[in-house]
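Every protein chain except one is present and positioned as in the full complex.
Moving on, here comes chain A:
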């Protein structure tokens, strides 16, 4: 589904990504772990075309490095940013409509289905997005991306600042998304959710992938967790 090879990216003169390699297969949930500042968010921003890439990024067999964000989204890659970016003056329903790439074709998800999965959003369909709680905004942001019917989504820190019960709901939604054949790249700092739902994991350090494995193998790799994940 997604194959990243020798990916480099810069912010000014700072060399942020220093040769990132990883891949994600169809319907897979893959987590990208690491401490703050190692380049996890930059990796997804670079894949999405927000940061200029150097190297190869293949999505569904097509090279997407150098394409614009909107072209990449149209190819079926969805992105849920870390800051959520809910449009505060648009209603919940309008936020979801905004996620649809076209009104002519019916994707895997409908607005009504989103509302039945998250009754809170349904009850507040005509309320401005800006007044939702952090958890509701996170759900809305993920649902909005799904309305574009992506084949894969990249989610940046979806559980940051959320109560444990909401984190559970996020985990359930991610598993539901994967069941419908959508691959997921989960960018996380928290090990708990990543270990619970991921098929495979990558750990980043100093702008590179420093470990690849499964949740079980990472649990046994004490040295990796100590060196690259624990604070």
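Heads up, the rule we're going with is that a residue touches a chain if its C-beta (ideal position, glycine included) is under 8 Å from a C-beta of that chain, and two chains touch if they have at least 3 such contacts; residues count from 1.
One rule holds in what follows: contacts and distances are computed from a predicted model.
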{"item": "Among \"Fe-S-cluster-containing dehydrogenase component\", \"Glutamyl-tRNA reductase\", \"Branched-chain amino acid ABC transporter permease\" or \"Acyltransferase family protein\", UniProt-listed name of the chain not shown", "value": "\"Branched-chain amino acid ABC transporter permease\""}
{"item": "Candidate in contact with the missing chain, chosen from A:27, A:55, A:81 or A:213", "value": "A:81"}
{"item": "Contact partner of the left-out chain, one of A:68, A:116, A:133 or A:175", "value": "A:68"}
{"item": "Absent chain, residues of chain A that touch it", "value": "48, 50, 68-70, 73-74, 79, 81, 85, 87, 89-90, 94, 97-101, 103, 144-145, 148"}
